[in-house]
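Missing here: one protein chain of the complex. Every other protein chain is in place.
Showing chain A:
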Amino acid sequence: MDLVQLQRQFVDYKTSLYHEGFLDEQFTQLQELQDENNPDFVVEVVSLFFEDSERLLNELARALEQQSIDYKRIDAHVHQLKGSSSSIGAQRVQKVCIAFRNYCEEQNVEGCLKCLQQVRHEYSLVKTKLESLFQLEQQILTAGGSIPIFSRVTKLLKGIYLLSSLSLYHIFSV
């Protein structure tokens, strides 16, 4: 694939991630913080998020296996996960955490287990997608190109996306 095609694919893929709610405006903020002094900032923060989330998901699984469930502890972990997903713009993960906390408050073990499954699923989705996104970035850089700057383009493309046909949507989703 040539450079222009790669860049096009990158823009379309990234747009779809925002459009499908995987990423929100906070992810854009992260990119705006990245500069020449810290060119790997986004990757670094996202990697921290991956590590931290995996730790929290394991803790949650363990906590829900207990004979006597400590809902306060579970709520504390979910609160952390909600916070970190919000900080990097992982919107769908954040949303499940909100539902999860409600079940904690109700001390509803079934609800909690369901949410754990959901949050695991959303986490693994966003992880895969972010990894693909970073991979595309690398390919562009390796091909000697620059990463298309995105922020203002997002809203415009979102509009175009909504108007475009569903078949196009399928081509660009990975």
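Operating definition for what follows: a contact is a pair of C-beta atoms (placed from the backbone, for glycine too) under 8 Å apart; a residue touches a chain by one contact, two chains touch by 3 or more; residues count from 1.
Keep in mind that, in the parts below, contacts and distances are computed from a predicted model.
Visitor: Could you check which of "HPS1 biosis of lysosomal organelles complex 3 subunit 1", "Transcription initiation factor TFIID subunit 10", "Response regulatory domain-containing protein" or "Serine palmitoyltransferase 1" matches the UniProt name for the chain that's left out?
Guide: Spelling it out: the chain absent from the display is recorded in UniProt as "Response regulatory domain-containing protein".
Visitor: Just to verify: which one of A:5, A:38 or A:66 makes contact with the chain not shown?
Guide: Looking across A:5, A:38 or A:66, the contact with the absent chain belongs to A:38.
Visitor: Looking at A:79, A:95, A:114 or A:127, which residue reaches the missing chain?
Guide: A:79
Visitor: May I ask you to list the residues on chain A that touch the chain which is not drawn?
Guide: 26, 29-30, 32-33, 35, 38, 41, 44-45, 48-49, 52, 76, 79-80, 82-84, 86-88
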